[in-house]
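Quick one: the structure is below, and I'll ask about it shortly.
Left out: one protein chain. Kept in place: all the others.
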């Protein structure tokens, strides 16, 4: 089965950094939010903005586990990568890493997203087109629930 | 031994929220960063800004585990709270929660901070005044390393 | 006629600052956005969040003129102040200043807000309760349009 890692390079901006001159850690989550958008649009072929604004389906985060192993500095070129860990009826678990240009991992995150109705904020099933696109190309551990 | 929870109320701002009308989750980390600042300044009696800008000691995050259990909406009044879980020679582990005005937990985070030199970004010992202030009033599980 | 300046103190946060150790200037606009919220809620007696989320009236900015005269540093205590400059059928022009604890002006901004429908993003008349509250207590130059 084919490898399934989605990657985007990103230059660290002045606006990403704090008075210590390194990435202010909440900014990693802003970057990764953009990576998930790109994964939907460019890899899954699902229009993420239409999902949110027209179909009114959200994908809020319900669980994060993050290790910060090395700092990123202003102007560093980093690579953000995404792999699927698990897909259930209502949730998507992703591994999101940030690596430096020498390949060293700076940030490693396991993130659980759930599909929700943006009317009620209650969990809903992952839409069929999203599920189909993920299952087609993104092998993971089998769904358990 | 006295209870040891540090609390601050916070109104959710328009600028904290996303197109789904709820707190954009990285914003919780910005709020909690401010809570840690306040804990240093107001509870520990250690000038946090002087620690960073003059003494050149940073407290970057090395590990996060976060559960998001309920959404916070624009204009909600939330309470951010902080408890010490563990203190080691070089690290501080905190429990940081965000609760709504009915007491329900919206976000529960376990955060490990390490003291670092802002010259080298290498780990250093927690400064004596910080350690003394924590040990004086903030009971936790005993240090293991 | 009584003086009419709305003020809030604000501590400059680590998260407000950039690698130069001073407030990253877009952050002033985030602070001022909060000041306008507080002015609505606390001075005008109009629930700003309900205006946006239930009544679906927005107050986007259409014009800004800003002078940055001195830097603000991490941990500075600043005062944000708001005065009304002009009220028209559809717009509110505000003077928003940020002063340091010695009274020196760091940032002085003239901001024009217009009322819009959040369905269409087209300009609409300022709601009657907002207009009445402003005209009652916030003298300004007479409306011209």
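Each chain gets a letter, A, B and C, in the order it is written, and its residues are counted from 1.
Assume a residue touches a chain if its C-beta (ideal position, glycine included) is under 8 Å from a C-beta of that chain, and two chains touch if they have at least 3 such contacts.
What you see is a predicted model, and the numbers here were worked out from it, not measured in a lab.
Student: Among the options C:22, C:36, C:98 or C:115, which residue touches the chain absent from this view?
Tutor: Considering all chains, including the one not shown, the answer is C:22.
Student: What is the set of chain C residues that contact the non-displayed chain in the whole complex?
Tutor: Counting only chain C, the missing chain is touched by 19-22, 25-27, 29-30, 33, 52-53, 58, 60-69, 71, 118, 121.
Student: So that we can see where the missing chain sits, which residues of chain B does it touch?
Tutor: 14-15, 17-21, 24, 26, 74
Student: Which positions on chain A touch the chain that was left off?
Tutor: 13-15, 21, 30, 33-34, 37, 47-50, 52-53, 73-75
Basically, only the chains that are shown with their structure count from here on.
Student: Which chain would you call central, comparing Cα centres to the global Cα centre?
Tutor: That would be chain B.
Student: Taking each chain's centre as the mean position of its Cα atoms, how many Å separate chain A from chain C?
Tutor: Result: the chain centres lie 35 Å from each other.
Student: What's the distance between the Cα centroids of chain A and chain B, rounded to whole Å?
Tutor: 24
Student: Residues of chain A touching 2+ other chains?
Tutor: In chain A, residues 19, 21, 26 touch at least two other chains, as defined above.
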